[in-house]
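Scroll down for the structure; my scribbles are underneath it.
Omission of a single protein chain aside, the complex is shown with its protein chains in their original locations.
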Amino acid sequence: MNNKIRMGMIGGGKNAFIGAVHRIAANIDGQIELCCGALSSNPETARESGELLFLEQDRNYGTYQEMIEKESLLPAAVRMHFVTIVTPNFAHFAPAMMALEHGFHVVIDKPISLTLAEAKQLRDKVQETGLTLCLTYTYSGYPLVKQARQMVKDGAFGKIRKILVEYPQGWLSLPSERDGNKQSAWRTDPSKSGISGCMGDIGTHAAQLAEYISGLEITKICADLNIMVDGRALDDDGNVLLKFNNGANGVLVASQIAAGEENALKIKVYGEKGSLEWHQEEPNTLKVKWLDAPTQLYRAGQGYLTEAARFNTRTPAGHPEGYLEAFANIYRNFALTLKSKLEGKTPTAEMLDFPGVEEGVRGMAFIENVVASGLSDQKWFDFKI
Amino acid sequence: MNNKIRMGMIGGGKNAFIGAVHRIAANIDGQIELCCGALSSNPETARESGELLFLEQDRNYGTYQEMIEKESLLPAAVRMHFVTIVTPNFAHFAPAMMALEHGFHVVIDKPISLTLAEAKQLRDKVQETGLTLCLTYTYSGYPLVKQARQMVKDGAFGKIRKILVEYPQGWLSLPSERDGNKQSAWRTDPSKSGISGCMGDIGTHAAQLAEYISGLEITKICADLNIMVDGRALDDDGNVLLKFNNGANGVLVASQIAAGEENALKIKVYGEKGSLEWHQEEPNTLKVKWLDAPTQLYRAGQGYLTEAARFNTRTPAGHPEGYLEAFANIYRNFALTLKSKLEGKTPTAEMLDFPGVEEGVRGMAFIENVVASGLSDQKWFDFKI
Amino acid sequence: MNNKIRMGMIGGGKNAFIGAVHRIAANIDGQIELCCGALSSNPETARESGELLFLEQDRNYGTYQEMIEKESLLPAAVRMHFVTIVTPNFAHFAPAMMALEHGFHVVIDKPISLTLAEAKQLRDKVQETGLTLCLTYTYSGYPLVKQARQMVKDGAFGKIRKILVEYPQGWLSLPSERDGNKQSAWRTDPSKSGISGCMGDIGTHAAQLAEYISGLEITKICADLNIMVDGRALDDDGNVLLKFNNGANGVLVASQIAAGEENALKIKVYGEKGSLEWHQEEPNTLKVKWLDAPTQLYRAGQGYLTEAARFNTRTPAGHPEGYLEAFANIYRNFALTLKSKLEGKTPTAEMLDFPGVEEGVRGMAFIENVVASGLSDQKWFDFKI
Partner (left out) sequence: MNNKIRMGMIGGGKNAFIGAVHRIAANIDGQIELCCGALSSNPETARESGELLFLEQDRNYGTYQEMIEKESLLPAAVRMHFVTIVTPNFAHFAPAMMALEHGFHVVIDKPISLTLAEAKQLRDKVQETGLTLCLTYTYSGYPLVKQARQMVKDGAFGKIRKILVEYPQGWLSLPSERDGNKQSAWRTDPSKSGISGCMGDIGTHAAQLAEYISGLEITKICADLNIMVDGRALDDDGNVLLKFNNGANGVLVASQIAAGEENALKIKVYGEKGSLEWHQEEPNTLKVKWLDAPTQLYRAGQGYLTEAARFNTRTPAGHPEGYLEAFANIYRNFALTLKSKLEGKTPTAEMLDFPGVEEGVRGMAFIENVVASGLSDQKWFDFKI
């Protein structure tokens, strides 16, 4: 027995992509221990998967209901501290709600739920229980994203005037869901993904990133959602004009039929005095541009960065960290927050810097608004929550 | 006396920016000779400017009217072959029309005119006279833009699905037009620029580039035009959703308040099988991406390029050519076309590869449509000519 | 108790840099468990450090001698499988030898020892015991380095003619060892680092990378080692001309006074038909250049990569992995090899792909040869082992 924070995983069994990522992210810093799991909706697959992960036999559960119930009966020094839910979207709400009701903290892969209504119920439950819900909007975990946010907050660029964010991927260029690709199958299936495909899967990341860095909120949208591969039921591509609450304008592009792109999330934020540019595929550089001075390259791991950025790196400059470390930052900050609370302390601002239920609600609102705008003939559509 | 094509310049005197660029572009290949000029609307400034450029005294004119009339009386072996008009937008139409009426070919800096109606009159006059009108949409002069166009045409990427073009500049971030900056003064003045600022100045470049590379036509738009610096009369920023005639969608962003940007025109064109990406600030590389194969970097000057690209470079690979050479390609192809016609030959397809009056009409239509769409509450707006 | 491979750590206590990196690397894939440690040469610091890492009290040792002895008395199902030695160079040999003598496998941070003689003794001991020794030449753990190696091996570039490898860092530009910086203190101290500073610390990485990718061996060198910061006892900079066993030539540059550089290891390998280029700071791209075809960008995570590259990534293309994952690849492959042997199986070629005692001997030979060449007036110096 040790002092680590104990995690129970729901979903993420054999062959699941994002479950493995969550486990690595939780492992990296040695603060979290996978103590139990219900790793598949199929009890047999769940147990087989648990064995591969060295779960103790009696905590290798067949269903999440069983896991939550049995764990809640274990002594406090043994039972899991939180569940992490890495199932497809449609299977987020029920286990999250049940976990909260049984007193467990929760991590959920984004988007938080299938509908905005579910998201609001989760928000209410979190407020009611005082538990912590963490949502893995991975990209806000990168140190230079935090640097960007801090520089905007500090007024380095003056008032923000324009935000361009794009998230092109190419992996749905072909109808691979018809060829047995599991990842594309559930993401193009409304019963599993919800009312949006591309915008729900990656558009939400882009919107969250824009709001996270700028500290602004989207207030109006004008969306063009497209199905570019014939026969699909959900958008696989879209372009959205944006207005923010300070008068800034913007554009959000997300596409999964951008052939030849990998995971090319990019953002540019323009202020009165300068601007910033960040690319997820080269995440250790933040380009900062000025009206009358040379462009600067801020680099992860450097001593000149703000505390927020430095707190979220492990290696010196020039030793690139990446996606898994950004993901791990969310888990580590969440774990430090839990540990701090368990020890009766107040978590620091750095510890508390991870996305939560409020971002979850905004994310679902983004999906519902953007789909409604896409269907509308009206140009500007109020962003409603 | 030699065999060069002879040019008379209208506008472009002392301190003018684009006039100097036109002269360099015309000089580079040794095919064109500046034989006369009316270099300013102020006759005194015109003559002083002509002296600095070594114009012969009797062909250093005070007004364009004088120039066109006197030149048309000179023997064919001496008189200018064409006029080049490098004045602000409002002063394009009258000299162009007069030149055409006197039998001179014409080069005009884009956009072709102040209004779509003027552009159509010029088109009619060109058709009537059989003369050649060349419009300096510079960016289509780059060799790798021609490579891109050819690859799309050859079907390398399959059907085009999406086009993202952005043209951010930062030079109008401050209200420099109030501090005596001449360039910003005329470009923010409706009486000199027309009904649009940013979209007329650089949005038209972006639209022309998208259509030139893709071979497609914009059919619907949804425009958000903005005045981000208080007190301006014309848009200094804008975002436009696009639909093309083959069903492709797109986004066009143009901004002159994108603080810290220089002249960062970029385009990405996505097809079913792959995509291309080109950046004006690093013009000698064309990034070509594929669904299942490594991304390729096509480089200017290489032997593997198409004829269209190779025809438009002067130096071997690795010896970067730039903006002035792209500009010169337009002048050179125009000059070769004239020379070919003068010699009674049919110009080749490579020679004829420069923007003309049709692009001028489409450019003015873009401006008028985008302004109308910007003012409308309707989401999708038909692109009308 | 579970099925993980159990690790005992020597060195790497509080405030140590590389120890933390080793722990993260070992954690990432969930295959290895830190079961015990002697985390500092100071027993008190060792124990304090162990508590922070949640070591069980009775396996949180004060010295490595105690650890090796006590662990060897534990039942096989409990005792550590291997030690990892993350002390400064001078303290590698003794614990490594003792561990091997007690039947434990060994991981050592590079370079393997203080002298070539020690390295050879370790090699003999490894051969005698049949145990496995793994050396963390991190950079050979990157997937695209493995891709590069495989492409060279497959003859994609024809005969290799030239190798340029450079490893500039700037962190010793100032004499920070006099201001209490521990990292610079031991690395500039001959009693801790050995006979070379820069070449021992990073030149060895560069040499190993060149030989690993090319499959060639350095046979002759001509070294210029420099002390650029006054008062140092060891080289902080150096340039080395190289000849390889197939007739190829090369240059190796290593510097720790390259002000403004982070960890900018780069390599270019030129063959008859093409070449490759890889930068450690952007490790997920391998640039492949051809005589008569567009340059290609091979990207980590892509399906078109060789098995060797694909085996060493965890995430899809566009989700950048970095230094810690490269490091983790070495640990994971080592762990898979041990597990395979424990299960009586033959490890696959992919599992066995980690640096070992032979690379350790070559690395020490590199250091001794390069120092001797640096002191010599003779131009070419035979690389002797």
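Structural remarks
Just so it is clear, A, B and C label the chains in written order, and each chain counts residues from 1 on its own.
The working rule: contacts are C-beta pairs under 8 Å (C-beta built on N, C-alpha and C of every residue); 3 or more make two chains touch, one makes a residue touch a chain.
In this text the structure is predicted, and so the values were computed from the model without any measurement.
The omitted chain makes contact with just one of the residues C:P111, C:G170, C:G194 or C:G301: C:G170. When the omitted chain is restored, the residue from B:T45, B:N263 or B:T348 that touches it is B:N263. Only one of B:Y61, B:F157, B:Y323 or B:F383 touches the chain withheld from this view, namely B:Y323.
Note that of C:D154, C:E343 or C:D377, the residue touching the chain absent from this view is C:D377.
Only one of B:R299, B:R362 or B:K379 touches the chain withheld from this view, namely B:R299. For subunit C, the residues touching the absent chain in the complete assembly are 157, 161-162, 164, 166, 168, 170, 173-174, 222, 224, 226, 228, 237, 239, 241, 249-251, 253, 255, 257-261, 268, 270-275, 288-291, 295, 376-380. Along subunit B, the points of touch with the absent chain fall at residues 2-4, 17, 20-21, 23-24, 27-30, 34, 53-54, 56, 169, 171, 261-264, 280-284, 299, 301, 314-325.
Seen across the whole complex, the unshown chain contacts subunit A at 288, 292-299, 302-304.
Keep this in mind: only the chains that are shown with their structure count from here on.
With rounding to the nearest 5, the Cα superposition of subunit A on subunit C corresponds to a rotation angle of 180 degrees.
In a homomeric contact, the two copies may use the same or different surfaces; for subunit B and subunit C, over half of the interface residue numbers are shared, pointing to the same surface. Distance between Cα centroids is largest for the pairing of subunit A with B.
Taking the mean of the C-alpha atoms as each chain's centre, subunit A and subunit B sit 44 Å apart. Subunit C has its Cα centroid 34 Å from the Cα centroid of subunit A. With centres set at the average Cα position, the gap from subunit B to subunit C is 55 Å.
In subunit C, the residues touching two or more other chains are 299.
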